[in-house]
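In this view, the complex is presented without one of its protein chains, the others remaining in place.
Moving on to chain A:
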Amino acid sequence: MKSYTLPNEKGQFGIYGGRFVPETLMKAVLELDEAYKLAKEDPSFQAEIDGYLTEYVGRETPLYHAKNLTKYAGGAQIYLKREDLNHTGAHKINNAIGQALLAIRMGKRKIVAETGAGQHGVATATVCALLKLECIIFMGEEDIKRQALNVFRMELLGAKVVSVTSGSATLKDAVNEALRYWVEHVEDTHYLLGSVMGPHPFPVMVRDFQSVIGKETKKQFLAQEGKLPEAVVACIGGGSNAIGMFHPFIGDKEVSLYGVEAAGQGTDTDFHAASLTKGKPGILHGALMYLLQDGDGQIIEAHSVSAGLDYPGVGPEHSYLKDSGRAQYHSITDKEALESFQLLSKLEGIIPALESAHAVSFVVKLAAQMKETEHIVVCLSGRGDKDVTAVKERLERERA
């Protein structure tokens, strides 16, 4: 595993990945691939990104030893990688900065993006305001209801938010509409995809931009503990914060990698978003990956209390890491995530995003099975302010 160099030239991770897009988009996808390769080799591009990450986003983010949570779990030492402390409140901005700077290099000053929870939309709208780019965001009607505050944020930042009513009116359908919009405006518009999915080079490019999470974690943990952690944990919708955390550790076999999917009302019900646990390989949105689908290849709508995990697919690299056994994937229900949302708030004074609460919930279980001398880093991908209203309503409903 030391020599992990995936994907190949075609953007494949084993059988997964690829470029399954309409011909209209191929020119843009190939141009993006070329532009990204050139930029990647240009030290001034990375320096430009690093500049914004330091001065504007506020990196590096802390690696925090959560002693109260550790005591509660009663096992391994738990550390939180505080991506929630980034500007805009989540890891999404790491990728948005990188792609927006790349779009400018390519001479594109219009940006289209999809958003689920609204975190990627807010990050994209923020970066577009900063860099004076025109911005249009597609968001499912259901998610607009669940995340009204983020819609207002995006508009405040100057973005146009378009409500998507087709299909399940969630993230998957927002991606469909964003892709359709890109097909129509491909010549002057960059699609700023928010996760490690879509056609090559998006999965590798987004991974590279998010790998700052794992690289910092590694450096910080080594400085604090003089070794690597025994395990890292992250939640997975499309999988961008998880791959950002995992990728720098893939070659370190002594570090176990755990991804946490949304089990919704339970993986034995029809209402979950556990693509790796319950899905089968298939093709959607430009890539071959694990997908929730029926026997006829129709995509099944995903369900989760957290809008950011509500996606029926999962990035091709995670699909590969699952099959290869290098990473393990588990799932956490809505109920467990809601409990952890409250737990972390009370124990550590940190309100996590509902997405991240899935990872917190799993890490409590995992830590309990490990020794006090062992260490786990969990990626706290976002802060929970955006979820407070929805959680309040749900808890009140449950108490009533």
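Convention: a residue touches a chain if its C-beta (ideal position, glycine included) is under 8 Å from a C-beta of that chain, and two chains touch if they have at least 3 such contacts; residues count from 1.
Basically, contacts and distances are computed from a predicted model.
Asks: Between "ABC transporter-like protein", "Fe-S-cluster-containing hydrogenase subunit", "Tryptophan synthase alpha chain" or "Acyl carrier protein", choose the name on the UniProt record of the chain that's been left out.
Replies: The UniProt record for the chain left out of view names it "Tryptophan synthase alpha chain".
Asks: Just to verify: which one of A:8, A:24, A:54 or A:389 makes contact with the chain not shown?
Replies: If we include the chain that is not displayed, A:24 is the one touching it.
Asks: Tell me which residue among A:139, A:179, A:213 or A:357 touches the hidden chain in the full complex.
Replies: A:179
Asks: Which one, A:41, A:187, A:268 or A:396, makes contact with the chain that was left out?
Replies: A:187
Asks: Which positions on chain A touch the chain that was left off?
Replies: Given the touch definition above, chain A has residues 10, 18-28, 166-167, 172-173, 176, 179-180, 183-187, 280-286, 288, 291, 293, 295-299 touching the missing chain.
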